[in-house]
Each structure stands twice: as C-alpha cells, then as structure tokens.
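Please find one structure pasted underneath; my questions will follow.
The complex appears here minus one protein chain, its other protein chains still in place.
All chains are identified by letter, namely A and B, in their written order; residue positions are counted from 1 within each chain.
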C-alpha cells in the first residue's frame, strides 16, 4: 500500500507541519484579525444608537 | 485503450448506417401526422437553435472554429497519448458532473442566501445609522434650545452678584444698628442705675435729717429753744403788723 511506504514519512510529516505552522501564523496575524475588525465595526455601528442614547 | 475506443466507434458507425435508413422512413411516417398538427414543427428547429446557442463563441464562424479546434486538439491528445482514456476518465466525468450540477443548481441558491445575508446586514447598518442620526438630531435640538442659556446665566450671575453685595451691606447696617441699640440699652441701664442710686441717697439723706431732727426734738432744751425762737418770730410778726 503506497501509504505505508516508510521512505517518504519524514517528508510527508515535515511538509504537513511546515504548512500548518505557516497557515496558523499567517491566519492569526493577518486574516483572522481582519474578520474580528469587520465584526467589531459592524457591532459598534449597530450599537451606536444605544450608546448615544445613553 | 484508444484503439479499443476507435474499434467500438467504428463498430458503432458500421451499425448505424443499417439503423438509419430503417429509422428514417419511420421518422417520415411519424413526421407527417405531426406535420399536419402544426405545433411541433417548430420544435426541432428551436432545439437545434438552442444546441447551437449553447456552444461557445459569438457567431456561427467562431462556433465552428472552436468546435473544430476542440475536436482537433482532442484527437491530437488522444493519438499521442497525452490524454489516456482509462477509468480515470470515468472518475473525472463523474466528479465534473457533480461539480457542474452543484454549481448550476446550488449557485442561484447560494447567491440568494448570500444576498439575503448582505441585505440583512445592510438593513441593520442602515437602521442603526438612521437611529444614530435621529438621536444626534434630537440632541442638537435639545442643545440648541439651551443656546440662550449663556446670556441668561450672565445676567443671573450679575443679579446674584448685586444681591450678594446688597445683602452684605444690609447685614453690615443691621449689625451696626444692633450694636447701637445694645449700647443704648446699656447706657439706659446705667442711667437708671444712677438715678436709682441718687434717689436712694436722697431718701437716706432725708431720713437721716428727719431722724436727727426727731432726735433733737426729743431733747427738751432744743424744744425750749424752738419754742422761744417761734415766740420771738411771732412777736416780730405782730410787732411788724
């Protein structure tokens, strides 16, 4: 079964962890804060009337 | 594989000519009663038109060019074994049909859902904006009402300053009169006291004098002296008269 050919195990694992680490870094630094800012600004605008009334 | 496909195609082609002439007279006999009914006569034409329309390309020339180039490319790829038709083709066909079906049927659904979501967000944001402008406008109105408050406050302040000054003066006068009244009462009391003392002294003096006279009157020599003096006075008066 080609999945169990041990020769490429280290290669596969290395690629997997490198790709996952890279993705975690890029996501948590650039992409997820963008979403947070978007949702936060939407909530802020929709709650502005409540804030200003109080 | 390609050779097998070609063999089956050739076999199918060999089959078809024998099938077609048999089918055609049946088609014509079937077609004539249809022809008389009139309605489906447009059907093959519109169907052919729709098939031609579904081909990529803008006019007939480009459509034929695209069709022929696609055919040529596929024949080139198949004959040079760049694309081998094996079971992977079946998998590819099935997967592509699943993807195509999803895109065709799920596409409008997804677009509708996405539009719904964006409209919801737009509504919320717009209503929030309207609410906020309304609130700001009422606040502006409220504040505008209080725009004259500065002058009012200034005059109030001046009035209160004067009032405070006047109050201070009044207080001072009051203090002064109170002091004067107090001094007067004190002087009055002194005066009363002095008069009381004088009265008492006079009374005492009178009492001592009366007591001395009474004591002297008890002395008979004094009585005799008074009697003689009074007789002398009476003789003087009688002699004068």
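In this section, a contact is a pair of C-beta atoms (placed from the backbone, for glycine too) under 8 Å apart; a residue touches a chain by one contact, two chains touch by 3 or more.
Note that contacts and distances are computed from a predicted model.
Per the UniProt record, the absent chain's protein name among "ATP synthase subunit a", "ATP-synt Eps domain containing protein", "Ras-related protein Rab-23" or "E2 NEDD8-conjugating enzyme" is "ATP synthase subunit a". Checked against the full complex, the candidates B:48, B:65, B:96 or B:173 give a single residue touching the omitted chain, namely B:96. Note that of B:53, B:87 or B:218, the residue touching the chain absent from this view is B:87.
Interface note: of B:47, B:111 or B:176, the residue touching the hidden chain in the full complex is B:111. Residue positions on subunit B in contact with the hidden chain: 1, 4-5, 8, 11-12, 15, 86-98, 102, 110-111, 114-115, 117-118, 121-122, 125, in rising order.
What subunit A contributes to its contact with the hidden chain is residues 1-5, 8-9, 11-13, 15-17, 19-20, 22-24, 26-28, 31-32, 34-35, 38, 41-42, 45.
In this text, only the chains that are shown with their structure count from here on.
Here subunit B touches subunit A in the complex through residues 121, 124-125, 128-129, 131-132, 134-136, 139, going by the rule given at the top. Put simply, subunit A touches subunit B in their complex at residues 42, 45-49, 52-53.
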